[in-house]
Structures are given as structure tokens and as C-alpha cells.
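As you look at this complex, bear in mind that one protein chain is not there, while each of the others sits in place.
In order of appearance the chains are A and B, and numbering begins at 1 in each one.
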Amino acid sequence: MRRMAQRGLALASTIALLATAAACSGDDGSGPGGASVPGVTDTEITVGTHMPLTGPASAGYSKIAPATKAYFDYVNANGGVHGRKITYKIMDDGYNPANTQQVVRQLVLQDKVFAILNGLGTPTHTGVLDFLKSNRVPDLFVASGSRSWDQPDKYPGTFGFNPDYTVEGKILANYAKANLAGQKVCFLGQDDDFGRDSLAGVEKVLGSTAVAVKQTYVTSNTNVAPQIGAFKAAGCQVVVLATVPGFTALSIGTAARLGFKPQWLVSNVGADHPTLAKQLGAAAPLLEGMVGTNYLPMQNDTANPWIQLFTKVNKEHNGDAPFDGNTVYGMSVGYLFVQTLLAAGKDLTREKVLEAVRKGGFQGPGLVPLRFSEKDHSGYGGQRLSRVSGGVQSYFGPAYETDEADGPVNEYTATPAAPPANGVPSGS
Amino acid sequence: MDRFVFLTIDGLSRGAVYAAFALALVLIWRAARVVNFAQGAMAVAAAYVAYTVATATGSYWLGFLVAIGAGLLLGALVDRVVMRHVDHASPLNPVIVALGLVLLIQAVLGMVYGNEFRPAEAPFSRSALTVAGVAVLSPYDLFVFAAIGVVVSGLAWMFARTPVGLRMRAAAFAPEVSRLLGVNVGGMLTLGWALASGVGALAAMLVLPTELGLHPHAMDLVFVSAFTGAVVGGLDSPPGAVVGGLVVGLLLSYVSGYAGSDLTPLAVLVLLLAVLLVRPGGLFAPVAARRV
Partner (left out) sequence: MVLAAGVLLVGVSYAVEPFRNFQLATVAAYLCATAGLTVLTGLNGQLSLGHGALMATGAYTVALCQNAFADRGMTGGWLLPISLTAAIVSTVAVGAVVGVAAARLRGPYLAGVTLAVAVVVPALAVTFDGVFNGEQGLSVPVEPPPLALGPYFPYERWQLWLTGAATLLVLLLLANLIRSRYGRTFRAVRDDEVAARLAGIHVARTQVLAFVVSAATAGLGGALLAVLAQSVSPGAFSLTLSLFLLMAVVIGGLGRLAGAVWGAVLLVALPDLTHSVTELLTLSPAVAQRLEGNLPLAIFGLTLIVVMIAAPGGIQGLLSGLGRRLRARRS
């Protein structure tokens, strides 16, 4: 009997504890001034994101959200958007979908954010799509190339940012077809939708039987020697990699020690030269000749006005953190979001923001157009090829545009936009 | 046939590292009856120290020595500052403390060095030498085998032939009697932790150049493989740890090579069940009287 009473006491005290905790935080719920739009006041807009800041998947990615925040701080220092300052709440989910559930609900239900911006990862973000939909939270510019974000009928509030993996696969394969004709093409991909969609793109261009050896890896097994050994044994001359940066470096390093030197064609996800070079250390010259793709200005292109702008923002608002592709990515997301807010007008509502994105027509740092429309919620619609030469990664040839279906790979020739003089987009 | 030779050598060179790491686990298990879940994080911390020293001085070997030293020191520190004060009445309490240490060490490393990959340099070429058209061992593989061979035989010699080794074994198996006989049991325990952590640091220095690079979580997967190796071999047996580590290394290589990378966890489970259902105390368990 005593034990039972104790148990009751414990349960009751637990619940009481939580109830008090809840009561304490209950006051700030309604939002100041009784504004009906969550996360928006006359002076502030609060948006949130979920990112892996810790854990095995955090390498590289942990720099994106701080870069976005730095760009917002820069905009805030220049007067904000329609007089409102942007507050960016960054939540660490460690790339664990269970944590994403918690932190996104905290952002939406407790912190009452206006929108979720650039939530990172396919498995993590997939889990919160339904929740964001039922709470009518704009879910903008998801940081992953999965095709799941482009479902306007099912998820009207969700929009992508990255070109999808199939588009990328098609563009890489197109290069192989045009410039490496007759060579034996092989493929190594991550064992999930990233690898699968990318392979689908490659096969759409080259034909379903053209890829001689197809191998996969899982991130929980850091030995790729068996896969690379199979490529070598089969005499592969071109290897397409749909790999995250760690496994790009690992694959290229492993190939070198097996005396295997194919032409590498690497997905944008795993082709950031500073990241790879840092990981390879003294072995960085192995990256020479690697062909990759990207759709944002190259971080080392100091003549590019966007890079000049972002470098300045990085110095002033990001503690001059090491500047790489992730920094450019984060700031480009920030720029696009500010453009969206401006287009949505001074009377900001969630519906107006979605309408602004659907209307599209944003000109920013991207080398290819964003595809946003009523029917299309995917992000950038193409990429440009880059090559590492003399330890420097730079673009070559034209940018390409294509779709995720059987459409052709076309050159995209429009000149990229220049940033506004003060670095903050102006209202249209 | 070429592929089989290739996979065998690849598996053995990783297995050697798992063996060293498993040996570190066995050392602590024998001394303190604790499975040290913090082994991986502690070894990574030592490797980061080596990285700092090596980049500052430009000498790999100085970094290497400092890593072993840092490993020894960290082991002693963990025992004296933390583990000594844990109530060992429940065998789970030290396990939970070790898990707490993992979180703490990885977080501190993340704060100091950032959650980015750092390069882990190899002191010798990793390009395989070719014999009769078949790529066999690389100079680095030879270095790994030699280093682990030295450590394993050194430890075996120490436990079997030196007074200090004898005292350590006595302190572990009969602490009360040893104390009566004037053995500094506490000191022996600390020495056990230090040695194990030093071996762990060595293993990390050897395995990191073959992995993704230096990262606070770099040893997580190695820990799982090495723990499996130690369990397969039997946690009370240093030779068992070596054999278990090699077996796991080979298995992972064959399964990735012939069946597919995603099947490796399943293969490990099957191996564990196959061994433990026949010998519940691991391959090298002393043939003790049945418990019941």
C-alpha cells in the first residue's frame, strides 16, 4: 500500500511539475499586440529552422543556418524588411527524425514562428510535412534535393530549394555522353532516395543498360574499398558519385590507394572543394580534374559581386567564419527569403507569402532559374559544371536546365542578375 | 580469386585495428568489470591532441607519441576523477556514467574543434604493392600489423612475466586478498585504465587515416565493431579479443564485397548469435563450471 501511495505521489508530482512549467510559459502564447498572424509583429518576424548542428551528419551542414542568420542580421542592420527585423530560431535536431518532431513542434506551437525556413534533410523533414500542413505553416526552401517537396496538391505550403537529384544525375550524364563518349561509366550512390534518384537521372540520359557497374554504400559502413575494388576490376573509366562529402573524399582516397584513377563526376551534394580538400589534407591533389556541379556562385570567385557581398556579410555578422559553399548556400537562402517577404507586401500573412513564392520570378545569386509556380514547388531547375584545376574549383561551359522527367538537357544562357548596391533586395 | 585476396587483406587490416580496440575493452573489463562505452570518445580526444601537436610542429611522429601519452593520461584521469566515485553495486551505473562521458567528450571536442572533418594523415603510403598482378599489402597496412603486433605481445609479456603485470591480474581477480598481501589495488586499477586508454588511442591513430577523417564521432562505428569482436572472442580473454577483432574485420569485408554494404549489420548479428549460442562466454571463454 505504501509503495502504491509513493507511486501516486511520484506521478502526481511529475504532472504537477509539468503543469507549472506549462503555466509559466503559457503567458507569452498569444503574441504581443494581439496580432492574428503568428510570428509577425509590427517590428519583428520570427522564423525557425531545424538543422544538424551536432552528431555525425553535422559536418558542413552546421554552417548553413548561422550563415542565413548572418544575412538576416545584415538586413536587420539595414532597416529590416518593411520595418520588421527578422529573428531566426535555429534548432539542433542532430539529423534524428525523432528530434525534428520535437523541435519543429516547439517552433510552431510554442515559439509561434511565422514559417519554417530551409529545414534540412530528407528523412528528418519528411516526418514533419503533415504536421506543418495541418497547422498551415509555410514550409519554405527545404534543404534537400528530394522530389517529395514538389507535391503542390498534397503539400500546398511546402517548397524546395536544391535542384533535385534526378536533374543533377541527368546533367552529369549529359556531360559524360558529350565529352566522354565510348568510355565505361559506373555509379556509386548512397543507399536511399539520393542515390536512387540520381541513378535514375543518369540512366534517363545514357540508357538503362549503359551503366556498367552500380554500387551503393550506407553511411554506417565507412569501408568503400569493396565497392571501389569492383569498379577497378570491371575497368570503369568514368565513375558518377552520388555521395555526401565524407564519402566523396573516402571514395577518391580509396581509389588512389588501389591505383585506380577514373574521371570522377560528382553530385553537387558532395562536390564542395574546400570541404573535400580539408578532409583529405595532404591528399587533396587527388581531387585534380574532378568534375562537379553547382548552381550558386563559386565561393572562391572573388570577382563575383555576390561573393563580394556574402564575404562582407560573413566578416561583419558571422564572426568571419571559414567561407565555403555552405556559407554561400545559407546566405542565398536568406536572400531568397527576404525577396519573398518583400514580394508578400507590408501586410504580411502566411497566405500572402505562399502566393508570392508561387508567383515566382525571383532573380538572385542562382545561375539557373528557380522554377516556382502554381504547379511546380521544386527549387532550382538546373546546374552548371565545375572542374578542379590547379587546386582551384571553377565553372566551365554553360549552365544547363532540365526537368526530372524525360525532357532534354538544355543550355541556359541568360546572364545572371547582379546584387543590389546595398546588398538588400528592394521592394517590387 | 583476386577479389577474394583483395577482400581478405582489406578485412585483415581493418580487423587488426578492431582487435587492438577490442583489446582495450578487454583490459578494462578484466581490471574493473566495466564495459567502457566511452572508449571511442576517449580515443578520439587523444587523436585530436595528436592532430593539434602534429599541425603545430609538422611532425607526425611527435603527434603519434603525444596521442599515446594523452590516451594514458586520460584513462588515469577518467578512473581517478570519475569512475572511482561511481557506485559499482549495480553494474549498470558505470555504463551510464561512461555514456555520459561520451556525450560530454564529444560535445567538448565539438566546441573546441568544430563538428567538421579534419584530415587524418597516414605516415606511410596507403597504395598497395602489387605482387604478380594482385594488389596486396600497402606499407601502411604493414605498419598497422607491426604496431598492433608489438602492443599485443608487449601486453602479453607484461601480464605473464613482470611483477607489475602479476599484481594487476591479482588485483583484478582477488582484490581483497591482494590488498591483504600489500598490493596497491587502487593504483593497479588506475594503471589498467591508463593502459587500456593508451591502447585505444593507438587504435584510433591507426584506424582514422582509413576512415572519413577526424570528427568527434569518428570512433562510434569502430567502437561497435570492436565491442562485437571482444564479445565474440570473450571479454575475459586478450587472445580472444585479437581473434574476435580479426574475424569481425574479415566478415565486414566479405559481406560488403560479395553481398552488399547494407547487409553488414545483419551479418554481425548472425555471427554473434552463432558464436554465443554455442559458447555463451565467447570463443575463448575458459571452460568454467556451468553457472547453474
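Please note the rule applied: contacts are C-beta pairs under 8 Å (C-beta built on N, C-alpha and C of every residue); 3 or more make two chains touch, one makes a residue touch a chain.
Remember, predicted model here, so these are calculated numbers, not experimental data.
**Student:** Write down which of B:123, B:149 or B:280 is the residue touching the left-out chain.
**Tutor:** Checking the options B:123, B:149 or B:280, the one contacting the hidden chain is B:280.
**Student:** For the chain left out of this view, which of A:53, A:185, A:228 or A:385 touches it?
**Tutor:** A:53
**Student:** Which residue from A:92, A:301, A:355 or A:376 sits in contact with the chain not drawn here?
**Tutor:** Touching the chain that is not displayed is residue A:92.
**Student:** For the chain left out of this view, which of A:127, A:305, A:360 or A:416 touches it?
**Tutor:** The one listed residue touching the chain not shown is A:127.
**Student:** Identify the residues of subunit B touching the omitted chain, counting contacts across the whole complex.
**Tutor:** 29, 35, 37, 82, 85-87, 89-93, 95-97, 99-108, 110-112, 114-115, 224, 227-228, 230-232, 235, 260, 262-263, 265-266, 268-269, 272-273, 276-277, 280-282, 291-292
**Student:** Counting contacts across the full complex, list the positions on subunit A that touch the omitted chain.
**Tutor:** Touch set of subunit A with respect to the missing chain: 4, 6-8, 10-12, 14-15, 17-19, 21-23, 25-26, 29, 53-54, 58, 62-63, 66, 69-70, 90-92, 94-99, 101-102, 105-106, 109-110, 122-124, 126-131, 134, 146, 148, 191-193, 218, 220, 317-321.
As a working rule, only the chains that are shown with their structure count from here on.
**Student:** Distance from the CA centroid of subunit A to that of subunit B, rounded to the nearest Å?
**Tutor:** Chain centres of subunit A and subunit B, defined by C-alpha means, are spaced 37 Å apart.
**Student:** Flag every residue of subunit A that touches subunit B in the complex, lowest number first.
**Tutor:** 53-56, 58-60, 62, 191, 216-218, 220-227, 229-230, 233, 245-247, 249-250, 253, 256-259, 275, 278-283
**Student:** Under the touch definition given earlier, write down the residues of subunit B that touch subunit A in their complex.
**Tutor:** Spelled out, the residues of subunit B in touch with subunit A are 2-3, 6-7, 10, 14, 106-107, 110, 114-121, 125-128, 130, 135, 138, 210-213, 215, 217, 220-221, 252-253, 256-257, 260-262, 264-265.
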